[in-house]
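Structure in structure tokens, see below.
With one protein chain withheld, the remaining protein chains of the complex are depicted in position.
Just so it is clear, A and B label the chains in written order, and each chain counts residues from 1 on its own.
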Amino acid sequence: MRPSFRAVGLAAILAATAAVPALAGDQIRTIDLFTRPQAAQPQEFQSIQLIAQEWRKLGLDVNVRVMPWEQMSDIVWYQREAWDVTAWQMVGRPERSDPDEIIYNLFHSSTAEKGYNFIGYVNPAYDEVATAQRVEIDEEARKELIYKAQEILAADQPNMMLVHPRQTFAFDSTVWNKESVVEQSGIGIRNTWTFMSLEPLGEQKDIILNSGDNVQAINPLYISGGVDSWVFELVYDRIARVGPDGLPQPWAAESYEWRDDKTIEVRLREGMNWHDGEPLTAEDVKFSFETAVSGEAPMYAPFASNIETIEVVDDLNLVFTLKQPAASFITSSLAKINLIPKHVWEPVIEDLKTKEENAESYQEQTPIGSGPFKFERWLTNEEIVLSANEDHFNAPKADRWILRIVPNVEAALGMLRSGEINFMGEFSGDPQVLIQAAEQDGDLEVVSTVEMGFRYVAFNNRRAPFDDPAFRKALSQAVDRRLIVGAAFRGFAVPSNSVISPALEFWYDPAVMEGFETGIDVAARMLEEAGYTLEGGRLHYPGDKTEEFAK
Amino acid sequence: MLDAAVERKPSLIGRLFRSLRLPLNEPFAVLGLLIYALFVLTAIFADQIAPYEPTEILFTPDYNLAADLRPGEDGYILGTTSLGRDIFSQIVHGSRSALLIGITAAFMVALIGSIVGLVSGYFRGWVDVILMRLADIAFGIPFLPFVIVLAAFLEPSIWNVVIAMALVLWRDTARVIRSQVLTLRSRGYVDAARVAGSSDLKIILRHIAPNILPLSFLYGSIAIGWAILTEASISFLGFGDPQSISWGYMLQDAFASQALAKQAYYWFVPPGFCIILVVSAGFFITRGYENILFPKLGR
Partner (left out) sequence: MPHLKAALSRTLQLLLVLWAVVTILFLMFRLMPGNPMAAYIDPTFTIEQQQALMAQFGLDKPLWEQYLIYVGNLLQGELGQSFRYREPVADRILALLPNTLILTFTSLIIAYVFGILAGAYLAWKRGGVVEHAAIPLVLTTRAMPEFWLGMVLLAVFSFNLGWFPAGGTRPAGANYDSLWALYTSRDFLTYLALPALTLAIYSQGLPLLLMRSNMLDVMKEDFVTMARIKGLSNWTVVVRHAARNALLPVMTSFAIAVGYQLQGNVVVESVFSWPGLGRELVNAVSASDYPLAQGAFLMIAVVVIVMNLIADLLYAFLDPRISHA
């Protein structure tokens, strides 16, 4: 660590104002702060450098460790006692527009040992709220609980929330009618709704978009890479879909209705067909949900495991009975499980049951769904071609949907400008460049949307000094989020202090941002009040606390 | 012509220098040596030359990130990167990693290759068979993929390139040195020395090693270029060392931040230019050598 003059100056001021305590604990060890490399995650890398710089001003010795994702996740997930602080992110997905997954899985104590609560946050008061919101069917009452959860988190700061980034996409406005582009809240304009409603203006009727990553699989029973979901959300229907407003709406179902808090009646649309011409019936729907828990599709199992029975009333009507009331059932199950044709999958699943592999490693030659686009062909690492399903109840206006795999970001931008692609489906570069390109070209339209996903710094709540909420809070408040937004995200993000994004208007509690003061002086005062002391420019534990994790 | 006939006894360093047979009468070779000298000096005095730390996050006087500044703006000679680092300082510090990687890799390749070639060619027999089969195996390993895999397994570090080169690229040097040793051995004076009671070690050190030193140096200077190019390639592919600033890292950073689209020539041209300059300097020297060592071959 190179001493900074400002740091020394501040430390001096701090030392002067702090009353000399009767007892001082051990000096706090050097803190390891993990980040992924600049090459892979420039914003994360930059944020971490800035945060380390600020924390050092408090008298904390910070060692930034740069490591690739595989290594980082291996330590953070599987060696939960072994790390201090790490950069982390949650990505936005349509199903995450119900707050349950984030509120419960990330922070409930039951998931601390092996699940998503890898930071080891344990707070019985929080557990109570997180559990209560799961079973609260009344939306307003549930909203109160979600607000409460956000306030507890803001007070405890188990994580240091940084920002909700803005997702930036672009399209060619000479090819597609601007009015037909749908902005999905928390997701952006690259979404299923846009692809169904894009209206061609001229001869070009193919949606051609790019992705930097390869498609891994087009498999309705396997949750694989993010790009894959763009494809299978178009090929497969679900009973419900998360709408542009972030709330679920009936999709393959004409309607659904809660009979009581554990029973829901579903009525399917009439006249739906599979891409091979067979009719879609209630039996197919039942089969789809049962396959999820058959043991052959382990990744989907959690989304259907709360279902006790599914009763087929007739070809169009079903009744789901749940084991426990679940407020998020429509978003996290009905809008999550892909509907698959029984006549295609039943023999496959039967066969797989006799084998070691499960359905996740099964790739159909031609995936058959009932969705708005039909599968045409897939060229390894090059492109995927889907064609419009004209018989669909919400038939797309474009002819085809073509996904090109373009790992080189510069090339992707060049392609958008030359017309080789007409929809920028992924842009990992500097959004400012995209906006400049649009200004120069005049026929490109750029839309950026606040994500429901977020970037944060996770404290290991198991290890001192991060087991002390006051310490976490001080560290979190030491960093002005405007610095992160400006100097790491180049303005393409909004400051955050809640795991619920402001994009989810209904659930977001604006109160968490009020009174969230930041600055080194604020943090220094908080540390002092909590009993931490500065000696020789280094921060020490309060009281007679000893350092247990020093190397 | 290749005999290192020793008329008088100059100092050891003088002898070593002389036996390198630097191609000082070839203009391009001299140019190459000058380029090397320039970069070595830059690397040594990098701290004095560079106005900033290469990884320092810079801010403008009004507390905004000093990002994407053009050359000359706010006094940054070559402008700044998208994340607010000084490009000129990175170029200057880049010479350190380039030379560090280049010279250690060249040293390893030349050393291992020469020892293997010497032992193999001098002792022949089963030692030769085993060593040359090992060389065959090394020839069967595709180099760049090998570096990528190694870099992914070990912690990302500039030394991965050096390790990979030491493990694989000694093969070319070893083969050439071996055949050179075979030729030397067939000459009379080795047998004469042996009859006179010289030990193997003495014969190798006195009579053979001085004659293969220029060859080792030649393959070493090719290896410098290879090492720098390889480091650049794996940095570009994202397997580079994130902690140290190299020209390859700069190019990767520039391309990932769309320097091309931003027309930021000042960002992606200088590192490329430096790589070309240092690597071709090595080739120029090599060529000068070849003209001396194999006047007919001149590859």
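FYI, a contact is a pair of C-beta atoms (placed from the backbone, for glycine too) under 8 Å apart; a residue touches a chain by one contact, two chains touch by 3 or more.
Not measured: the values here are computed from a predicted model.
S.K.: Determine which one of A:206, A:278 or A:535 touches the chain that has been left out.
M.R.: If we include the chain that is not displayed, A:206 is the one touching it.
S.K.: Among A:226, A:347, A:407 or A:510, exactly one should touch the missing chain; which is it?
M.R.: A:407
S.K.: Taking the entire complex into account, which one of B:54, B:84, B:102 or B:225 touches the absent chain?
M.R.: Final answer for the missing-chain contact: B:225.
S.K.: Any idea which of A:114, A:259 or A:482 touches the chain not displayed?
M.R.: Residue touching the absent chain, from the options given: A:114.
S.K.: Name every residue on chain B in touch with the hidden partner chain.
M.R.: Per the touch rule, chain B residues meeting the hidden chain are 28, 133, 136-137, 139-146, 148-150, 152-153, 225, 229, 232-233, 236-239, 248, 251, 255, 260-261, 268, 272, 275-277, 279-280, 282-284, 287, 296-299.
S.K.: Need a quick check: the contact residues on chain A for the chain that isn't drawn.
M.R.: 68-71, 73-74, 77-78, 114-116, 118, 206, 208, 214, 216-217, 222-223, 298-299, 302, 356-357, 360-361, 363, 377, 379-383, 385, 400, 402, 404-408, 410-411, 414-415, 417-418, 420-421
Keep this in mind: only the chains that are shown with their structure count from here on.
S.K.: Name, in rising order, each residue of chain B that touches chain A in their complex.
M.R.: Going through chain B, the ones touching chain A are 53, 55, 57, 59, 64-65, 67, 82-84, 152, 155-156, 235, 238, 240, 242-243, 249, 252-253, 255-258, 260-262.
S.K.: Which residues of chain A touch chain B once you look at their complex with the stated criterion?
M.R.: Residues of chain A touching chain B: 2, 37-40, 42, 45-46, 49-50, 53, 66-68, 71, 408-410, 413-414, 428-430, 433, 436-437, 486-488, 490.
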